[in-house]
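Inspection log for the structure reproduced underneath, given as structure tokens.
Note that one protein chain of the assembly has been removed; the remaining protein chains are unaltered in position.
In order of appearance the chains are A and B, and numbering begins at 1 in each one.
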Amino acid sequence: MSDICEETLGVGLLCEGQHDPGTPPAGLRRAPSGVDGLTTEHLIINMGPQHPSTHGVLRMIVEVDGEEIVAAEVSVGYLHRGIEKLAEHRRYDAVGTLMDRGDYVSGMMGELAFALAAEQLMDVEVPRKAHWLRSLASELNRLASHLVWYGTFGLDTGAMGQFLYAMREREALLDILEALSGQRMMFNYIRPGGVVADMPTGLAEKIRTFLSTFDMYLDEYDQLLGGNEIFQARVKGIGVIDRQMALAFGLTGANLRAAGVDFDIRKARPYAAYPELDFEVPLGSTGDAWDRYTVRMAEMRQSARMISQLIDGMPEGEHTAKVPRIIRPKAGEVYASVESSRGETGIHLLSDGTEHPYRMHYRGPSLYAAQALEEILPGHLIADVVMIIGSTDIMLGELDR
Amino acid sequence: MLPATADIERILAGIDGVQIAEEILGTVARVELAFVPDALGALKAAGYESLVDFDGTDTGEAIEITYRLRSYAADREVFVKATVAYGGTIESVWFDYPSALMPERETAELFGIHLAGHPNPKRLLTSDGVEPLLRKDVLIRTVEEVKAR
Partner (left out) sequence: MSTLGISALKVLAALGLMLGNGVVMIYMLRKVLGHLHIRLGPIHVGWKGTLQTVMDVLKLLTKEDVTPRAVDRWLFRLAPAVVFVPSLMAYAALPFSDTWRITNLDSGLLYTFTALSLIPIGILMAGWASANKWSLLGGMRAAAQQIAYEVPLLLSVLPIVMLVGSANLGTIVEAQQGTFLAVLPRWFIVNPLFWPTFLIFVVASLVESNQTPFDMSEAESEIVAGFATEYSAMKFGLLFLSEFSNQFIVSALGVTLFFGGWTLPWLPASVVSALGPVIFLIKTYLGIFVMMWIRGTFPRVRIDQVMQLGWQRLIPISLVWIVFSGIVIKVWS
């Protein structure tokens, strides 16, 4: 037991428990006020939940010395809708609607994670075409989601143009997704057993038209934001999450790969059509905000590459397996995870053999990215805070669930 | 991909009452609640350096908590499970796995259990006075109740 009880920004004291508490996250340590005998006081500021650039309703309690952060606490829960509880009262084919509302910018991946989990307990063989359509929907959705990230990252730096340019491409993508699934954002397209509908006639052509200009536009956007000296001066070297910290905080996705860890669920635990696709996993080196930016930009290029492969090689056949109207998987416990646009979206599913899940846990990668903020924010300026949040691409919908 | 059960057995050899099984879920190590920090510490030392997920389940008799650990070097995963009584206390493992900070708070408030040794043991998602929502004895409104509102 440690003798020293350190005061934290929260209500807790660091002296309970059997283990030596060691060092808590930097954000929770309160730095001493006053320098050289001068009586100064730190300012405690509530950043959010109604702040223009906390990407929804994230609230950070930051303690600042001038403009420099000395302590930061991330406070979440302003978007809690009880998705996990609600899922216990939905049938298996309706849980997808909840997953859409979890990570509402990339709903397809959430649906896919749930479908993969449920299928492990169902006696069903998913047809090859369904796998390909699932991958296609995921990659289209990943592009749409990364474009939102690109736009809002630009907005965080104060550049408004980038946001609207990204929205132009995203609009085209949402049109494609609407043609595919019937909805722009709340798809409920991927369900246990397959997907809801086949690709409509002419959609392949539409996607090809979109891809024909996308790479060019993406290079242009990369120049517009990443090629800007001011932007580079602002993101390079801030918010460093190195390999060790990324692993300790359970980061996944682009945030982890920016630290140089080569782990992508699409490669490491292949699902859907990914084993058949040819793509690379872009990696960063230092794990600063600039690395996260470049990794995500490179991911968009890879996604575009995958989409064209998926369109060209789309197999013939059924888009869904024969699934009973009311799905009753056998009792059991499974875990399925997919690489969503923000990281590893995992579904821990318990079935008791009835038509409702017994328990569904939804692992949102944003939750883990958000708690890493507590560790990395101290020492940065207020202006950097929004850049770091922007670079980690957290989504409050899946954070609060 | 999945770790050999024997490997986990070797890592957790010094801890009493460990049951290791290969299930649909993956490799599952069931540990007594009191030994969870020791077991996780041993796993961390053995290279399972990332806690990827932490959650709980109301089994009807008690609350079962699940830690999902991953070793990137060995590309392996293991699930560590333990059982807590309703209203019981779990020991925080944040000094080994800082990623447990928020999921532990969430699980504690949603299942009505207590946290020991946590640096910031506040509620995470709901405000004071909200019932432990994920417990099976806490009911949500039925369709009729919603309509009658």
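In this text, a residue touches a chain if its C-beta (ideal position, glycine included) is under 8 Å from a C-beta of that chain, and two chains touch if they have at least 3 such contacts.
Note that the coordinates shown come from a computational prediction; the quantities given were computed from them, not determined experimentally.
Q: Let's see if you follow the contact definition: name the visible chains touching the chain that is missing.
A: Those shown chains that the absent chain touches are A.
Q: Of A:154, A:192 or A:253, which residue touches the hidden chain?
A: Of all options in A:154, A:192 or A:253, contact with the hidden chain holds for A:154.
Q: Using the touch definition from the top, which of A:165, A:189, A:290 or A:358 touches the missing chain?
A: A:165
Q: Considering the whole complex rather than only what is displayed, give the residues of chain A touching the chain that is not shown.
A: Here the touching residues of chain A are 43, 45, 51-53, 67, 154-161, 164-165, 168, 224-225, 228, 230-231, 233-234, 381-386.
Simple rule for what comes next: only the chains that are shown with their structure count from here on.
Q: Which integer distance in Å separates the CA centroid of chain A from that of chain B?
A: 22
Q: Can you check the complex and tell me which residues of chain A touch chain B?
A: Residues in contact with chain B: 8-12, 14, 16-22, 24-25, 28, 73-74, 76-77, 80, 82, 84-86, 89, 120-121, 247-252, 261, 263, 268-269, 332-335, 344, 346, 348, 350, 358-359, 361, 363, 367-368, 370-371, 374-375, 400-401.
Q: Please give the residue numbers of chain B that touch chain A in the complex, ascending.
A: Residues of chain B touching chain A: 1, 23-26, 37, 49-53, 55, 57-58, 66, 68, 72, 75, 79, 91-92, 94-95, 97-99, 101-103, 110, 116-127, 133-134, 140.
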